[in-house]
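Removed from the display is one protein chain of the complex; every other protein chain stays in position.
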Amino acid sequence: MRSAFHMAVWPIVRATVLEAARRKDIAVLAIFMVALLFVLGSARVVGLERPAAGTFLLNLSLTLIIGGAHLVTLLVAARQIPDEIEQRTLYPLLARPIHRSHVLIGKWLAACLMGLALFFSLFIPVWLLVPRLEHYETGTLIQLLTLQPMALMVTAAVPLFLTLCFPRGLAMALALLIVLGADYLVRFVDGFPLIWLVPNPSRLNMVLRYTDGIAPLSFWGWSALMLAALFWTASLLLLSRQLFERRAL
Amino acid sequence: MNQARAIGVIARSVLLEAIRRKEIYLLIAICFALIGFVLSMDFFGLGGLIKFYREVSLRLIGTFTAVAVILLATRQLPREFELRTIYPLMARPVSRWAFIMGKGLGVFLAAVFCFLLFILIYTPGMLFLGGEIAWGLFLQHIYLQLLQMFVLTAAAFLLSLCFSKSGALTMVLLLYFASTLLSSISVSIYELTTPLGQGLLTILNYGLPQVALFDLSGKALHSELWSPLSLPIMAALTLYAAFYTLVYGTIAYALFRRRPL
Partner (left out) sequence: MRGAKQHLGWLVALLLLVVAGWLGAHVDPNAYAGGRARDEQERLRRNSSALAAMLGEFRTSLSDIMFIKTERYLHGGVAYLPHMGDLAMSAEELIDEVDEHQSEIGLEFLDHDEEGDVPTIIPTPERDFRGWVGNLHREVQPWRDPTKAHIHTDGRDLIPWFRLMTRADSHYIRGYTAGGFWLNMADPEAALAFIEEGIQHNPQEFQLYVSRGFLLIREARRTGVTTSDVELEPEVAAILERARDDFRKAAQLALVKRPDDVDEEGFGSGGWGSYHENDALAASRMDILLTRRLGDPDLANQLAHRYANTFPEMLEMLQ
């Protein structure tokens, strides 16, 4: 017997990715790639005469591709439910033997996969084109590469949940604030009660630690961040499910 | 229908839609909240630290209005096709250029609306902090920002007819946020590249508008040192914006005209 994943979730993932391709969303990836290659190529032209300049470029490039991947994940996830409701395409979907939670998981997974595809397809040119002229810790890089997919999982879940609570515009603005600014928010409004409950995917960003040449986090530190991401995602998806189940269509 | 009247009706509908959709309010509300947050910040009980407030507010106002305009402009044309609302409209005696002009004017009016609201909060904030507003530079800055909105709107229309909504959105956002960087990069690498590279950079220099030319906030921030721009410079900047608006708008119109309904 085929699992629910193959029967229900995967077709939704596939349909969402195909829809993105049909809408020429792939152009976004190409735009990011061209912009990044232009910056990296220009840097090679002016020359990286100092190792510090190489580190600077590495930090900047990694920060940009992570920011771009999160932005794309967020934008893709934020339009899923509102678009389906607005264009009334959700009704025929739910007329099939598909549970609402399968729809949610499928949409979330598709957004994650697109973010991941963008991240890794931009990471490769950065890795090939930016010279690494100072000492960097491989362990920290491995942690960076394992934590980023987890961070993208959180990022995909945030707008999915928020679009079920608020109108699309407000949801998107709040999602942007959380995904890109939660870490600053937590620091600036330190005394605000329960501010630490805000999901914080930026906490999993290891770029600075890597380009600073700092040793990796302890196994427990890394595990704690992996778990935090997992729990943030699970919690947001569960909350989304609760809201989606109760929603009259 | 008289074409001028049609432009007015379409512009009005875009403005009303912008106001009704609450997105614009939302952006304004977030911007207000951030400006309010800045205003409420206590820096060791010291008064008169107005440059910080001035810089953050001007940057927020510029960025939020640009984002609002880009969001609004990139969805105008694709939505008409998606929701099929263009068909009843085209059935009326409204020419396609009047349609595009109306849409553009509506987006611009939404930008004016945003700026008016922002000025309403920025000015009391400055007065509250005991700072002076250098009106000459400030109003010139707002004027240049409005010129920039024309250019961004035309670019958004053009790109939304070439790419998907999200593709166009990304490209216009990139143009807005990375234009200064692009200009800085081209100046740095010009002498180091081959003649072919130099040719490409020259095309880039004249083919893409440089948004830094519409940003007078640097001078407005240190207004005690800088005077308002002279009239010929303002006229040159107006022509600069008009040129790009016209070129992008015309190409957008040509694409729109060829598009089958």
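Labels for the chains are A and B, by order of writing; each one numbers its residues from 1.
Operating definition for what follows: a residue touches a chain if its C-beta (ideal position, glycine included) is under 8 Å from a C-beta of that chain, and two chains touch if they have at least 3 such contacts.
Note that the coordinates shown come from a computational prediction; the quantities given were computed from them, not determined experimentally.
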Touch partners of the unshown chain, restricted to the chains that are shown, please. A, B
Write down which of B:85, B:123 or B:184 is the residue touching the left-out chain. B:184
Which listed residue, B:20, B:51 or B:259, touches the chain dropped from view? B:51
In chain B, positions touching the absent partner: 41, 43-46, 49-52, 144, 180-181, 183-191, 198, 201-202, 205-206, 210, 212-216, 218-219, 221-222, 224-226, 229, 233, 236-237, 240
For chain A, residues in touch with the removed chain: 42-43, 46-53, 55-57, 59-60, 63, 134, 184, 186-188, 190, 196-200, 203-206, 208-209, 211-214, 217, 221, 224-225, 227-232, 234-236, 238-239, 241-242, 245-246
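As a convention for this text, only the chains that are shown with their structure count from here on.
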Averaged-CA centre spacing for the pair chain B and chain A, given as whole angstrom: 28
State the interface residues of chain A toward chain B in the complex, per the touch definition above. 23-25, 27-28, 31-32, 35, 38-39, 42, 45-46, 75, 167, 169-170, 173, 177
Chain A touches which residues of chain B in the complex? 21-23, 26-27, 30, 163-167, 170-171, 174, 178, 181, 185, 188-189, 192-193, 197
